[in-house]
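The full complex has more chains than appear here; those shown keep their coordinates.
As written, the chains take the letters A and B, and residue 1 is the first residue of each chain.
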Amino acid sequence: MNVQTLLYWVGIAAVAVNALAGVLDSRHKRMDLIGALMVGTATALGGGTVRDLLLDRPVFWVQDQTYLLAASLTGLVSFFIVRAFALQARLLLIPDAIGLALFSILGTQVALQSHAPWLVASLMGVTTGVVGGILRDILCNDVPSILLKGELYATAAWLGAISLIAMQAAGASSVLASSLAMALVLVVRLMAVRYHITLPAFGKDGCA
Amino acid sequence: MNVQTLLYWVGIAAVAVNALAGVLDSRHKRMDLIGALMVGTATALGGGTVRDLLLDRPVFWVQDQTYLLAASLTGLVSFFIVRAFALQARLLLIPDAIGLALFSILGTQVALQSHAPWLVASLMGVTTGVVGGILRDILCNDVPSILLKGELYATAAWLGAISLIAMQAAGASSVLASSLAMALVLVVRLMAVRYHITLPAFGKDGCA
């Protein structure tokens, strides 16, 4: 199995993890099976979809429906598992961080291949990594959690994306730079959770 | 009048019904005339718009502004009717079910013509049928009602879409398959309302 094939199947797995995360969130809102499926699918595919629309590329899951199959089958199974067991979102911490690393770095690569300028490419990486979760929270009528004060998430994605771009500009090979950048996203995210590292935020007194 | 022309005008009528439904919903939020118009228009045109963007086709109402005219004129008239009379959403049950049948089957046909794979095509049918209502609820800051436990709605659209695809794969003509599939959506939706048929859902105790 070569690197391309490996990345493809890791990508499918990351889509599945995100679908599970979406279904998990929708349990707070009395959603039914198809509602939970739609939230799970939007969570799993939303980031890459928005990236592809902005870059004027064919939407990845419209071309290859394996992604949609993975998202909907995982969503289906997740619904019944989540209904039967009291799963905690915390369980998903590490799979979710791996998904974030993969999505954000692959998203940045896709944007660079589409000749997006560097700052745009780094934003496309963040978009691929976090917009699915934003869509999930909008569909559940919550303020998107990744916009609120919390352990570095979009920040980890952006640091990875920007360091990928810097390494490739400095002449590093695509495989090396991608691997290091994914590791960086993963380490920053997990360290931030472990040591409660947060960015400056608006204070509680500013609450509506 | 041939079938094509008939479908066109039924489509325009379905857009108008959806615009009325959007305005009806916006009355709960103190929206003004232009706010209600925008919610009505987004409800009426949102599903087909998202489908066209995902399939990388020209957006249907940008090409032919009859749809936009129908949505905004209906929205305008609806605003004053809704303000004067205490209309109940229940009145729209049958027109709305007809619109759902039409939108979801036409949306699936459009996706098949764009050579979308079968699962993607069925999702494009559901998208065309339900995304307008999801946008309406997001603009009104509600959890999208079609995601919550309720009488089969997105499910009816999906059953119609998937049976259309199966019938056409089995060699049925496009006109026959579309007619039967629309009838299926309509029957499933109305039976579900009549007999309170629902999907399994997350229970009340899971509420946030």
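Basically, a residue touches a chain if its C-beta (ideal position, glycine included) is under 8 Å from a C-beta of that chain, and two chains touch if they have at least 3 such contacts.
Note that the structure is a prediction, hence the values are computed from the model and not measured.
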item	value
Full complex, copies of the single sequence (shown: 2)	3
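We take it that only the chains that are shown with their structure count from here on.
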item	value
Cα superposition angle of chain A on its copy chain B, in degrees to the nearest 5	120
Chain A-chain B separation of Cα centroids, rounded to whole Å	29
Sites on chain B touched by chain A in the complex	53-56, 116-120, 123, 134, 138, 141-144, 146-150, 154-155, 158, 198-204, 206-208
Touching residues (chain side chain A, partner chain B) in the complex	26-36, 38-39, 41, 49, 53, 58-59, 61-62, 65, 68-69, 72, 79-80, 82-83, 138-142
